[in-house]
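What you see is the complex with one protein chain gone and the rest in place.
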């Protein structure tokens, strides 16, 4: 525990300068997207594939009096199979990043906190009407030895002019409890819904469908072989 | 009949190991997409074209207590005409694949069953409101000598928290009747609707519209010839 | 007048064999898209650009008892400006093609009639709810010497199970009045709406936005020149 807390504190100090620079969290997402690959649990004969490099940084920012947050899509990672086909290794997410205000139009991004919405949580956001509310709970270290040491909850509550979006982060190691509350207008929420609806198929890897160009099928012999075996996509198991 | 049932049983045993490996059903979809071409009924002077190779495997999985299913778009197949243009040969589908649970978070994909939603059935799913229900009936061997030997029905029924999606498969040859029931949350159904809405134009082949780059028209003589003949897209038959 | 009617009749007989072949109407759309270019009214210094060749044929068919129709996007035509930029010359349309039934699952495409929905008419279709109805009137020869000789009206009327889509074509030259009525289910109409919603930006030429790759801006001198002149997109006229 001490060891972990120490390593955490040190990692924080190491990152502090970086984090004061605007680019930092993108750099880290870059590393992260790299990690997603080397971490993938499933054993496979395939080669790792990442979207590292040539990335686009285009977060949607909502700046308000007490805090700000950005909405940023993180693409899935892919694995190249021996067949030459690609397989989604880790689903993409919509990364919400909150930062507290430290003056007029000034925000301390070194104190930022992330909340990563999964495709299904995005689906939940897309169904929200003007009077709906929803809440998501995450344990970033779930299934690891750190399980339960950090608890995050994102709450979206309807109000007269739109929604309150709040992030609460309780860290048992650092004994901290941070809260960010950002009022979001109906128009800003509409941008989030439209952009997330556009992004969702990309998070799932379905947009890659459009990259597939047709090829002439030359191996008619093998195709004749399979004719008897697969009469119909649904026919046999 | 016996022959067929035997071939079915044998094909099942042949496939069993494969099917225990995660890749199997994709491999078969690959073969299938190949078959779709060599099977196409219409006689044509054109060349077969398939999307074989370079495929992306990105199913959306819903895992629940008694069963799981995946949602996976299967692209249409195209035929190259002598003009160099492409024509849709077989529409794409949204392939639903169900598997029974055999323990906590364990599913037997060797016992999986497919149900392929046509573009119009996808349209039906897209119109479903929170209180709607619908049911689809398929005979995988329709119009073949095996017609009526296997009956599949997919039912989507609204409940308090979302929908029950159930697949029933009755096989007269194997004398089996299998049933899969998966409760789907409103959020999961929203992902399905958003993803299927995105995929629908691809299933129809309409996404290829964006692949067309303009060319300079040089043959002004021929164009002048058609001027009198076609004053307007609507003018004559 | 006689001359015109004769040419019309002859053009019909000339086309009749072609039209009995499935490809025919695409061939003609191909020619047509070519015509759109050579016809463009505005005088311009630019070069004509067409989407001729490499086309995709992917109509959505609705077959019913008394008639069938297909829904087919026709892309806009572009004009290359001397600047190297592209400009939309003729908006795209959603081409509806109706044919009468001449037996069970048999349709006489030689007797087909077209109705081309403009982007704004597509917008009207997209707003239609389950109980709405709308009607469109076209004169294919509008603004030409043949104005008023052919009148077309497309009617979309809600019914219990979906919509009746009817095309009426009155030809004063051939003294004919043809009517096609096709009942469309809610699911089929949902496919039409989803596909047309996807296609609309393409008909307008807005999908080309995604084709633009960024370039490094080298001409900093000229850019500094314009700095004073254009403080803001909205600043001066």
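Each chain carries a letter (A, B and C) given by its place in the written order, and its residues are counted from 1.
To be clear about the criterion, a contact is a pair of C-beta atoms (placed from the backbone, for glycine too) under 8 Å apart; a residue touches a chain by one contact, two chains touch by 3 or more.
All figures in this text were calculated on a predicted structure; none of them were measured in a lab.
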Chains in view that touch the one left out, judged over the entire complex: A, C
Full-complex contact with the absent chain, from C:124, C:172 or C:186: C:124
Chain not shown, touching residues in subunit A: 7-8, 11-12, 15, 19, 23, 26-32, 34-35, 37-39, 47-58, 60, 73-75, 77-78, 80, 86, 93, 95, 110-116, 138, 140-141, 144, 146, 150, 152, 185-191, 194-195, 198-199, 202, 207, 210-211
Footprint left on subunit C by the chain that the document does not show: 76, 78, 81, 83-88, 119-124, 126-127, 197, 200-201, 204-217, 219-220, 222-224, 226-237
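Definition applied: only the chains that are shown with their structure count from here on.
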Distance between chain centroids, defined by C-alpha means - subunit A, subunit C (Å): 40
Gap in Å, rounded to a whole number, between the CA centres of subunit B and subunit A: 28
